[in-house]
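Before I ask anything, let me first share the structure, which is written out below as structure tokens.
The complex appears here minus one protein chain, its other protein chains still in place.
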Amino acid sequence: MVIDVKHLSKSFDYYKKELGLKNSLKNLFHREKLSKEAVNDISFQIEAGEMVGFLGPNGAGKTTTLKMLSGILHPTRGQAKVLGYVPWERKKAFKMQFAIVMGQKNQLWWDLPANESLFLNKCIYEIDDRDYQANLAELTELLDIKDLLNVQVRRLSLGERMKMELVAALIHKPRLIFLDEPTIGLDILSQKKIREFFKYYNQQRKATVVLTSHYMQDVEDLCKRAIIINQGHIVYDGDLHGVNELFAHSKIIKLQLSSPVSQDTLAAFGRVKEHSDFAATLEVPRIELKERSKAILDQLPVVDFNIEDIPVEEGIALLYQRREAAHALA
Amino acid sequence: MRWLSKYTKAFELGFQTALEYRANFLLSLISAAYPIFIQTFMWTAIYQNSTESVVYGYTYRQMLAYTFLAGLVARIVRTGFEYEIMDDIKNGRFSTFLVKPQGYFPYRLCSFFGQKLPGLVMILGIMVIVLLSLTAFWGVAPQFYQVVAFLVTLALAVILNFLIFYCFSSVAFWIIEIGFLFEGIRIVTILLSGGIFPLEVFGTRFLQVMNLLPFQYTVSYPINVLNGKIDAAGIAQGMLVQCFWIAACWLLASVLWRWGSGRYVAVGG
Partner (left out) sequence: MYNLVREIKKHIVIYALFLKNSLIAQMEYRFNFIGNMSMEVGYLFVKLSYVIVVYRSGVSINGLSPDEILLFIGTFVTLTAAYAGLFMLNNFRLRSKIRDGDLDLLLTKPVSLQFMATLRQADLTLFTVDAVAGLVMVAIAWGRLGIPVNLITVGGYGGFLIISTVVSYSLFLLPQILSFWLVNTSAIAEVTDSFWDFNNMPMDIYNRWIQQIGVFVLPIFVISNFPPMFVLHKMPSIYLAWSALIPLILLLAVRLLWKQGLKNYSSASS
């Protein structure tokens, strides 16, 4: 077992702030302390070689969980063993074996070519020359960025920079990889490339990968298993098919119209979620997507037409409702 | 008077900025106090160990008065808009002034005075305290005419230093990434103005060179007016020289800025 988490909780203290001079004077002597539960009593296990996706809306506690598992944060309560270590003791042997990539933070030096930062990591992780060369060649080949190693990081595109960040994170062949929103802000093509890379990497190296994202696609493509977290609680842990059914049950169609169409007319094509004079959002069952789309395009004054997945937030709300209902029944 | 309102606006904006950063200003006063502290001890040690009572042409009292006043006067005349000008040129705000019926120079000047005012009031307050305590300790008060002349020369000094740094700022037309260049210029200018030590310290040959440059008229000269080292005739003459330098720097500034902005337009900003 690579990760074993038992009743892990994390709460943050903060102070209530009220406006006004009187209150700021009052606060000088006594501040009301409030506490927010970011992660609340979660437990799960992850086996070696698994690829697990953490799904959840923003602020659900995904990143906080990853930070605890990588030793950046101390939990308030509970235990965790990662690769046999307690992560927040931050033992060197533990640090040598894992990597974390955060989509919004970079470790590469901005004004230097990436290979300087990579060489620094070689020394930090005590990699010997031959391993370093071989691994560097393989990773840059896979991600198709061999020619960019000598370019200053600030001159790279966002997607190229992310790929470099991945090379920097994987250069020491970690057994365990945490990915926190690795595709955030990237274009579809780069997202796809990075997903393909991780699929291949996981198969080849048998590395364990834990991934957070609020793009359903990331998780759908990569992970067999999903853990869904909402407001600090795990609301679902299991096969992704279970979730998929929920999310894939229906699709969202967004329309721009050239002339106003009444709500009743729209209702004939699907459940109306939003509606204004020149725009509408419809929810339609997935199996009927093709016919309904065709009908919409044929019969309505459509200017623009978009098909989207149900946003994760909504899917989770659905899931949550279902669980509550199950509780109520039991 | 409507044409005036856009300049009073710049003044107001500068004034507000200064108030916003008042904590920074107070701190910079604290860090300005350190060198005065060090120099006071140094001069005390030098005068105690010297067989002469007059060193570099200053008595002990004059020297201490000079040290205190130099720190304060250098702070009063100090500019600080160089980096703002650099940003204006870099991000193209300057070019909007080329098409607006508002000159960049008067805009800067008004904003500068606005920024100056709150600090000025505070420093003049400190100065009054310093002068009163020096008078109380030593029983020598500056003459009334000296105080008046000092205030006039101080005002001229502020304008002169503004123009000097307005000239320096035009560098930004040619070089965009400047780093701390202005910081280097500022610190050397303070030294040459007599803002750290009296210029007599560096010898007569140095003084001769300095007499050909405007810098001493921003700090050293106003202090020596108050310090009683310059007689009435010398004060009048010095003011004339100040006016001469103001005119000369004005001329230089307009040449540099016309040249620079011409280049700026040609290059396309």
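Letters A and B mark the chains in the order given here, with residues in each chain numbered from 1 onward.
The definition used in the following text is that a contact is a pair of C-beta atoms (placed from the backbone, for glycine too) under 8 Å apart; a residue touches a chain by one contact, two chains touch by 3 or more.
Predicted model only: the values in this text are computed from it and were never measured.
Only one residue in the set A:M1, A:L112 or A:A137 touches the chain that does not appear here, and it is A:L112.
Per the touch definition above, the residue from B:I176, B:A236 or B:V255 contacting the chain not shown is B:I176.
Here the missing chain is touched by one residue of A:I3, A:A38 or A:L186, and it is A:A38. Check B:V55, B:C167 or B:M239 against the missing chain and you find that the one touching it is B:V55. For chain B, the list of residues touching the undisplayed chain reads 23-24, 27-28, 30-31, 34-35, 38, 41-42, 44-46, 48-51, 55-56, 175-188, 190-191, 196-197, 201-203. Remark: the residues of chain A touching the chain excluded from display are 12-13, 38, 64, 67, 70-74, 76, 88, 90, 92, 95-96, 98-100, 102, 105, 107, 109-112, 116-117, 119-120, 123-126, 152.
The rule we apply is simple: only the chains that are shown with their structure count from here on.
With centres defined as mean CA coordinates, chain B is found 56 Å away from chain A.
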